[in-house]
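What follows is a single structure, written as structure tokens, with notes after it.
All protein chains but one are shown in place.
Chain lettering (A and B) follows the sequence in which the chains are written, and residue indices restart at 1 in each chain.
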Amino acid sequence: MSKKMKIMILSGLVIFLLPALTFAQGKNPIIIGNPNTFSGVMSMYGEGTAVGLEVAIEEINSRGGVLGRPLKLIKRDDRLNPEVGVREVKDLILNEKADFIIGVLSSGVALAVSEYCKSAKKILIIMAARSTKITEEKGHRYVFRYCSNFSARDSAVLEVASKIWPKNETDKVCQLNLDYEQGKNAYDDTMAKWKKINPDMKLVSALWPPLGTTDWAPYISKLMASEGNLLIHSLYGGAWLAFAKQAIPMGLYKKFHVVASCAADLETTNVLTKDSPVPQGIVTIAEWPYWALKNPEASRLAERFMKKSGKNYASPHAYGGYLAVYSLKEAIEAVKAVDTEKIINYLEGKKIETTMGSMLLRKCDHQLLWPVYAGQLGFMEGITWPVVKEPHRPQNIEATYNSCEEIEKLRKK
Amino acid sequence: MNLQLAFMQLLNGLGSGMIIFLVAVGLSIIFGTLKVLNLAHAAFYMLGAYLCYWVSHTVLSNISGNFWITLLLAPIITAIFGGALERLIIRRIYGLNIMYQFILTFGISLVIADSVKFLWGREVKNMAIPYPFDGSIFVMGANLLKYQLFLYIMGVSIYIGLLLLLHKTKLGKLIRAVTHNQEMASALGINVPSVYTGIFMLGSWLAGIAGIVAAPVTSITLGMDHVVLIQCFVVVVIGGMGSLSGAFLGSIIMGLINSFGIIFLPELALVFAFLLMAIILIIRPFGLMGESEEAKEKF
Partner (left out) sequence: MDFLQKTKNFQWILMALSIFFLLAPFILQPGWISLISEIMILSIAACGYNLLMGYTGMVSFGPAGQYALGAYVTGILLVRTSAPFLLAFISGPIFAALVSIVIGWFCVRRTEVYFSLLTLAFAQIIYTIIQKWYSLTGGDDGLVGIMVPSWCSGIHKYYIFTFLIWVISLFCLWKIVNSPFGKVLQGIRENPRRTEFISINVKEYQLRAFVISSFFLGLAGSLYSGFNGSIFPANIDVIKSTDIIVVCLLGGMHRFFGPVVGAFIYIFLNKLIANYTEYWAFVLGTIIIILVLQARGGVSGLLEKIYSPRIIGSK
């Protein structure tokens, strides 16, 4: 082998060994890893989550940190891809020595990352992924959720629907859900729950548009031709917007009472104005209705988040992230160490004080029992975009989530 | 399923077919003449949609009828951009192994997509359905979006316009000559590189138009190019690469599959499209209306 070749191979070896020579970072900061989505279709939700974490960390660090140590946030882009997500979380935990992982938008990435955090024995706090599987069937000791899940959302909107519309106007049900896991779960869940509320109900039509559908006219025509009077759908974001824009002139909202468990997220609605076609009167959720809570702390935080993100709305994910960081702070200070096992023991079963009352961090599934406010979409004084005007707080918050017995059964299967 | 619903789905399917046609025809033309598989085509479509939003919300925001002005002006931007791209980059890969074309245009689509993210951010953009096509009309007892009428008009006009261009004008003759036999055309004194640039610009212009036309009835969001690209490919294969009428027919078929599929076999609609693509490639690779002599040379 020529001398040049040998030199080349040797230099290659050295270059690859260089990373090993980087010394471990100073033990001082407590590191929070934030796998988030900054690219692709869901990236607008990613910004919101990061803002909450940043604000909380700034506040805490300005007051001396936790146990004298500053908090440090490392953000990573998972590109909505489980492969990249797991790789980034591995890097955060193994190389960056992250103590906690807070984040993850998509349920698919969440499930993959959750598996890894379980084996790595690091706390993962989910802030926006809502599939119930994450904390139920596939739940485990190390995963927590600081936002509502789909089941709670379904219960909340159906509760409001049953209160404001008479049963005989909501007994012929049409379902419209995207043809993937989120849609299928929404269908199963809402059908079971509505049957309990309105036993005379029957399913008239169930439509399954594929992911990425933008042309809603055929679906709307089919719905209009049916004899349904209640439409339950789980569309969100851009898909919901395109659907609503096409459905309004075709008269869908005159024919149907509409229940939408995921629509009207702030990231999408904030671009609408009074002149835009908006489906007013649909029943949807408001994850953190700071505009109607009449809670000064909520308003203050919303202002902070808006200022930090430069947007005209404050994302509920930001609030979830904010709460998560403060919970960890409280736990670390209580057990006087950054000790994962002790922190988990401390947090389980704890009541967290929030601007929406006190929330129980349930032991059986580590789900923060987040109250899902729901109500009808409309315009309010002082806000240019449509919001849930009179958000209704569920009477029994724990009842909107699946019970611990049901979860035990699911896990045993 | 009753007749009224079937008729509505027919009308809906034709409408969505028209949008697909507007995107696919540019791809087909570019492939037919330049023999380049332009994966960045859908990115131009996305660019067109974002430009539509931007121009009508900022530059022309207080002018009524801004959508129509945008429709006239914005595709020129995509055309110019396409021309520049062709001159600087695309012309260097003519005749190369198809893999290079695939991966190069893929790279270009990444650059365009991220540039869109950089320029306009991540949030969904909203483009209202423009007057006078907002609202609906009552047809056979059901509501049809008025905008569908606009889609029919656009789709058919572009189709007829392109047919006339190709078969009745001198420019069309040049294009057909260059497509048929590039060496001979060059030997006859035709400035082939310029014709190539022109064709790429035409394709980009069409993609821009498609984006603007689609903007009011679709979600203007990052990643909107991916779905469209796959649909384009299927259409162009079914109709025949390089065939204008093939693209028109293929798009209508695609639109009708989408609108009728939801009634009969919703889950299978997507698989069906790819199966159809595979079947056509196996049985009749030059598509329903492609030119078989060309294909004979190919395989």
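Throughout what follows, a contact is a pair of C-beta atoms (placed from the backbone, for glycine too) under 8 Å apart; a residue touches a chain by one contact, two chains touch by 3 or more.
What you see is a predicted model, and the numbers here were worked out from it, not measured in a lab.
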item: Residue in contact with the excluded chain [from A:81, A:135, A:190 or A:309]; value: A:81
item: Hidden partner chain, touching residue among B:72, B:103 or B:140; value: B:103
item: Hidden partner interface residues of chain A, rising order; value: 1-2, 4-5, 8-9, 13, 16-17, 19-20, 38-39, 76-77, 79-84, 86-88, 90-91, 93-95, 107-108, 111-112, 115-116, 119, 131, 133, 138, 179-182, 184
item: Residues belonging to chain B that touch the chain removed from view; value: 37, 89, 92-93, 97-100, 102-104, 106-111, 113-115, 117-118, 230, 233, 237, 241, 267, 270-271, 274-275, 277-278, 281-282, 285, 298-299
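In this text, only the chains that are shown with their structure count from here on.
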item: Chain B partner contacts - residues on chain A that touch it in the complex; value: 38-41, 43-44, 46-47, 179, 207-210, 212, 214-215, 217-219, 221-222, 224-225, 237-239, 241-242, 245-246, 249-251, 267-268, 270-272, 275-277
item: Residues on chain B engaged by chain A in the complex (per definition of touch); value: 2, 4-5, 8-9, 12-13, 15-16, 19, 117, 121-126, 128-129, 134-136, 142-146, 148, 214, 216-224, 226-227, 258-260, 262-263, 266-267, 269-270
